[in-house]
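For this view, one protein chain was removed and the others were kept in their places.
Should a chain be cited, it is by its letter among A, B and C, assigned in written order, with residues numbered from 1 in that chain.
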Amino acid sequence: MPFGKASSGVAPGAFLPCSNCRKTIFAAEFEANLRVCPYCGHHHRLTWQQRVDVVFDEGSFVELDTDLRSGDPLHFPDYAEKHAQAMQRTKMRDSVVSGRATLMGMPVSTAISDFHFMGGSMGSVAGEKITRAIERGAHEGIPAIVFCASGGARMQEGLLSLMQMAKTTAAVEACRSAGVPYIAVFTDPTMAGVLASYASIADVIVSEPRALIGFAGARVSKQAQVSKVPDDFQTAEFLLSHGMLDKIIERKNLRTNLASLCRLLGGHLAAVEATRG
Amino acid sequence: MPFGKASSGVAPGAFLPCSNCRKTIFAAEFEANLRVCPYCGHHHRLTWQQRVDVVFDEGSFVELDTDLRSGDPLHFPDYAEKHAQAMQRTKMRDSVVSGRATLMGMPVSTAISDFHFMGGSMGSVAGEKITRAIERGAHEGIPAIVFCASGGARMQEGLLSLMQMAKTTAAVEACRSAGVPYIAVFTDPTMAGVLASYASIADVIVSEPRALIGFAGARVSKQAQVSKVPDDFQTAEFLLSHGMLDKIIERKNLRTNLASLCRLLGGHLAAVEATRG
Amino acid sequence: MAKSWKDWEKPVLELDETIRKLQAIVDKETDPERKTELSERVQDYMRRRDAYLETRYSRLGPWEKVLIARAETRPYTLDYINALCEDFVELEGDRRFAADHAIVGGPALMDGRRVMVVGHQKGRNIQERSYRNFGMAKPEGYRKAIRLFEMAERFRMPVITFVDTPAADPGVESESRGISEAIAAAMLSMFELTVPTVSTVIGEGGSGGAIGIAVANHVMMQEHAVYSVIPPEGCAAILWRAAEKGAQAAAALQLTSDSALKFGLVEEVLPEPFGGAHRDPLEAAQTVGRAIMASLERQDKLSGAELKAERAARFRRMGAYAESAVAAVLAES
Partner (left out) sequence: MAKSWKDWEKPVLELDETIRKLQAIVDKETDPERKTELSERVQDYMRRRDAYLETRYSRLGPWEKVLIARAETRPYTLDYINALCEDFVELEGDRRFAADHAIVGGPALMDGRRVMVVGHQKGRNIQERSYRNFGMAKPEGYRKAIRLFEMAERFRMPVITFVDTPAADPGVESESRGISEAIAAAMLSMFELTVPTVSTVIGEGGSGGAIGIAVANHVMMQEHAVYSVIPPEGCAAILWRAAEKGAQAAAALQLTSDSALKFGLVEEVLPEPFGGAHRDPLEAAQTVGRAIMASLERQDKLSGAELKAERAARFRRMGAYAESAVAAVLAES
């Protein structure tokens, strides 16, 4: 089983091929390198827990909104089973984990999508958690940082999932009105309904290198197009050159770069003002 | 002397060629047709007085700011002479005439550029008149309508002319803050420093057909470009298709269309509120 | 699985034609007796047609509603604007890149009120469809909408939107110019408004492309309109690798107006004329117009801050989930 395909169950002494360049590497070295291939630089997907470890101060993350449970409002074919399987496999309750943490000492509110749970798709629970994480930033005056990893809206919850796009956008509006920094980090992949809502309207948007980012599945875009599709279409690099991103940041620099941004945008001040007000 | 080259001195019984299609037409018919060629539809340039006649309610225009006189702050070579000649030839004091009028009964504030005065260029006096016209709209709560016909900033007043771009923009900001409609009408030509300031940030921008509109002289743009230049480059039609204009309006419909816009945007209400406040 | 609304409408269209011809004969007939007899036949045909329509339209399935929502005879945004507005000045510019003809908009006078109207626009024939890009807006369409929303805010005009799009344009160009950002920014812009807002889904409410201009205080769907997170064919392609199972997916997605109402995602379902909006566009428009005006009247009583808060709260409560420690334990046991 190549790296980047699963998140656990590999003995640290094992060595396995990179799913991108196929070169073989020790599991321990891979983990030490934050799951970035030392040969090809490919940033393999992280679980939410690994993301927490990479970015936040050790032991500072406190999960919130843990009692939220998904329903099956449409009794959509196979949804209940798929959801139960995903819960069992990932030990998560839905595709997003939200909470508080500190980033180089600064308190922040965060929501982290995990692609391993039903492709990180956004249904009612994911939408609610993201909304609360951004609102928490607005209300407490601490920067909100969201980590995106999602195929888009969860179709099994139908129109309810589409409405999560608007709901999360309302939270962003609240954060803007409060003058609190809101930062989005795009990771592989950030697609469709997630990209077309809270993700794309952050004050600052950064991405990990070579992440897949797009509105439509590449198949759909290419079908719809007579003209030539660029080689780097729907990659972070493509988006950067088209003005949609502010910066591409390697995983190892994410922590310090995000801390810089929070400090420069006054994330440390907003909390003080929120307590005052 | 073809039509569109001069604004007066032609006997009504005369007939002359259209400067665009070269077809011959009676002066009286030409004037009756608002100086639009009945053959090719070319909208020939108007003097400010003709513009007033075409758009506003008969006899409603009252000129203001008539005491403003240009200086020659840089003692720029030949400027004083050129300016004096233009004054003599056009009977204007500078390239812009400003004032109040009514448009199908609605009071409006207006500034009209006249290309016949030094190419409609914007120096200190033109900038001041445009600024006052827009400010008057803001303060009195009546729509501000500017008619553009200019080659750009007047280089003979140096940096002072460049600053008119910022000054007129400040007036637009005042109009926006006041919630008063501000409409720009582009006529042939609307260029450079005028286009890149108050003209392009109107709430609504309309243009006469086939007007020349651009930032750089076509010569400069084409020099700077390796790729192919579109046939309709820098025409009103080009700008419309590129999202820079809201509508192209034939001269004969300008009056009713502008009145519609003023009414729909609440121009008739703003005045009432301004008196209240 | 029907491919077009005409599949079941054919008998009706044929009856319509027969009635039309017969009526022409009636009109010319001079013999009073014969005239009466023929008239009765016309009446009879009409009764039969209406009976068919009544039965048929009262039991339309989700997929059939999809087909009706897509019908090329269904009234489009500009039809509603023309029917409901005394004055309308279309403003084309996005001030950024291009005029997008898949979204139209501008200030208008509706029932004597100044309003800002914005809506997706489809085309009826081949040229029109291409000109309107099949009602699929590009980033510039949404950016034009934002400009108009901001203008409405500045001049204190209610915002009225009409939703009717299969989806936002998914092409390479749209991606290059940030279709996702444009949709998200359009929603954000609507959340910022302090003027009344009403959105009506008049045909296809196609996922992100639809919600981009549907963030209103009051959202309505016409009886036979559909509103969906994904086109049913796309859903079927993903789930069952079979786009032709669209009807099945349409049922699973519950994309009809009654479902949306049931889940509290729209405030109101607007009844359509007998046999669908396309059989009587004027009546359809009047129903829509009355509902818009009624909502504006209600919203007029709220302050700008209240309107903004109500709109945010409206979307804030959407979602189907449980939250309690007990539910959590139960779900995991």
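The working rule: contacts are C-beta pairs under 8 Å (C-beta built on N, C-alpha and C of every residue); 3 or more make two chains touch, one makes a residue touch a chain.
Only a predicted model underlies this, so the values are computations on that prediction, with no experimental measurement involved.
Put simply, the hidden chain is in touch with A, B, C once you look at the whole complex. Here the missing chain is touched by one residue of A:Cys18, A:Val55, A:Ile134 or A:Met244, and it is A:Met244. Residue B:Ala174 is the one among B:Ala101, B:Ala174, B:Ala236 or B:Ile249 that touches the chain missing from this view. Contact between subunit B and the absent chain runs through residues 66-71, 73-74, 76-77, 87, 93, 124-125, 127-128, 131, 153, 155, 157-167, 169-170, 172-174, 176, 192-193, 195-201, 214-216, 220-222, 224-225, 227, 229-230, 233-234, 238, 242-244. Mapped onto subunit C, contacts with the missing chain fall at residues 95-97, 139, 143, 177-178, 181, 185.
Hidden from this view is one chain, which touches subunit A at 176, 179, 181, 200, 203-205, 240-247, 257, 260-261, 263-266.
As a working rule, only the chains that are shown with their structure count from here on.
Under the stated contact rule, the graph of chain-to-chain touches is a line, running from one end chain to the other without closing.
Among the pairs A-C and B-C, the greater number of C-beta contacts is found at A-C. With centres taken as mean CA coordinates, the chain nearest to the overall protein centre is C. Centroid distances built from C-alpha atoms place B farthest away from subunit C. Rounded to whole angstrom units, the spacing between the C-alpha centres of subunit A and subunit C is 33. Multi-chain contact residues of subunit A (touching two or more other chains) are absent. In subunit C, no residue touches two or more other chains.
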